[in-house]
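Just one protein chain is left out here, and the rest sit where they should.
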Amino acid sequence: MFEAHMVDAHVFRKIFEAAKELLEDASFDCTSDGLSLQAMDAIHVSLVAVQLRSEGFELYRCDRAMNMGFKVAGLLKILKCAGSKDSLTMRAEDNADKCSFIFESPNKDKVSQFDFSLTDIDQEHLQVPEQDYQVNIKMPSAEFSRICRDLANFGDTVQISCTKGQIQFAANGDLGTANIRLQEKNNVDDDGDKISIEVEEPLSLSFAVRYLNNFAKAQVLSDTVSLMLTPKTPMVVEYQIGDYGHIRFYLAPKIDDEEDEDASQSQTQNMKDEDED
Amino acid sequence: MFEAHMVDAHVFRKIFEAAKELLEDASFDCTSDGLSLQAMDAIHVSLVAVQLRSEGFELYRCDRAMNMGFKVAGLLKILKCAGSKDSLTMRAEDNADKCSFIFESPNKDKVSQFDFSLTDIDQEHLQVPEQDYQVNIKMPSAEFSRICRDLANFGDTVQISCTKGQIQFAANGDLGTANIRLQEKNNVDDDGDKISIEVEEPLSLSFAVRYLNNFAKAQVLSDTVSLMLTPKTPMVVEYQIGDYGHIRFYLAPKIDDEEDEDASQSQTQNMKDEDED
Partner (left out) sequence: MFEAHMVDAHVFRKIFEAAKELLEDASFDCTSDGLSLQAMDAIHVSLVAVQLRSEGFELYRCDRAMNMGFKVAGLLKILKCAGSKDSLTMRAEDNADKCSFIFESPNKDKVSQFDFSLTDIDQEHLQVPEQDYQVNIKMPSAEFSRICRDLANFGDTVQISCTKGQIQFAANGDLGTANIRLQEKNNVDDDGDKISIEVEEPLSLSFAVRYLNNFAKAQVLSDTVSLMLTPKTPMVVEYQIGDYGHIRFYLAPKIDDEEDEDASQSQTQNMKDEDED
């Protein structure tokens, strides 16, 4: 038996609103520790990983580790039925072919139950090693979305360059060149406005702006986004999900010259190797 | 000579916003008692009936009973020209081929007159007998809209089941099954939040959700909707229109087995017979 109760049903909706551009299917691993999901997008360029710890839930019970596969489009149809103040209970029997989503209004005078058919999903698992990054940035998630959206007008690629106390996003194309610079900003009243830029060593990396734009949709989950960068390593874009955990997006930097390209391929290869081991 | 003046021109617009999905043409019967309109939708499944009593108007005059036919799309173009605080005067000579719609701003510094060509509309009249219903429900119109919209994701049919103090809307399809339960709710500050459920005898009836969704657009007219149900009888969905009257939608329940189908056909037949008599 699996059962999990969260006070705000919209948290769950927002996770899939954020990931829907990247994921057609979602496969949750349910263990006594919590729910986790990991998937590469359709053309295997970026990786999405969601972690929801059992402690974040008001009630959490998972008698036996299990896996639940959903069609994301269908799941979203259900999650959109939640009222603005509804709670969510997920419930599934062991080895069941369906999972119940139950939305309850605060005083329980409206109770909506959706029994959603599960889907078998064939999902490979990448082992993403926890590591230290050369650059760690925390910034308002709305600002990150804005910059990605603005720069998408100028080119397919965004170059992110970091030096002490400063981050710069650049793009260029037929229209001309665009260059957006942010300064570290600590002394602000609202924590959500803060920009912190930790740079061990300056770097400059290029990314496909289309993916950043997709990641940026997770802005609905948190006022703040963290960017973690190291050369020749996939960038991490992370949004906290309340007290539950986080959603992380991984995207490898673009490579300019041939030598680097080999390096990147072998690096991606490494990620796969670890998984297959 | 026909003349009618209403303080809030938007009431008239909202009526046709609500009915536009169902009606291509509208034919108003004007008598000294007021304005009334009745029409079946294009494929003769549902019936719309509007009643605006003369007492509701600030000024009302109808020297001779007359009938005015409008193209609804054209009428809406005119009604959308009303300013947010404008009053509406409708005026037509006897046997005229046009009707004037006059919008006036509160201090009359803007006066817009639209002379709208009338259309001959061949409309059969059904006699809908007033009757008692086995179940009478009053609920927030926004909640009814929401439920119809949510369930339309799950299937073509909504099953409405009523027991003492509880109403349940259900649908199912490829996605799974959906089930929304509302409890009676009387002790609320805001009358618009109330849910009253009067059940003479429990029942369970099925309806085409597409039509309920169309009816639900009349939510703009009133915070509250009334649902009246009796087996083998068209359901009534009623919205009050201020002090003027109401708009009612009628929809026959879906029939499952053959025996019932015969019953329903003869019942629909009866409605027509009454009319032809």
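Note that the chains are named A and B in the order they appear, and that numbering of residues resets to 1 at the start of each chain.
What we mean here is this: a contact is a pair of C-beta atoms (placed from the backbone, for glycine too) under 8 Å apart; a residue touches a chain by one contact, two chains touch by 3 or more.
Note that the coordinates shown come from a computational prediction; the quantities given were computed from them, not determined experimentally.
> So which of B:Glu24, B:Glu55, B:Asp94 or B:Asp115 would be touching the chain we can't see?
In the full complex, the listed residue that touches the missing chain is B:Asp115.
> Out of B:Val7, B:Ala42, B:Cys81 or B:Val188, point to the residue that touches the absent chain in the complete complex.
Final answer for the missing-chain contact: B:Cys81.
> Looking at the full complex, which residue from A:Cys30, A:Ile195 or A:Val209 touches the chain that isn't shown here?
Checking the options A:Cys30, A:Ile195 or A:Val209, the one contacting the hidden chain is A:Ile195.
> For the chain left off this view, which of A:Met40, A:Ile121, A:Ile180 or A:Ala208 is in contact with it?
Residue touching the absent chain, from the options given: A:Ile180.
> List the residues of chain A that touch the chain left out of this view.
143, 146, 150, 153-154, 174-183, 185, 195
> Please give every residue of chain B in contact with the chain that is not shown.
Residues of chain B in contact with the hidden chain: 74, 77-78, 80-81, 83, 98, 108-117.
FYI, only the chains that are shown with their structure count from here on.
> Roughly how many whole angstrom separate the Cα centroids of chain A and chain B?
46
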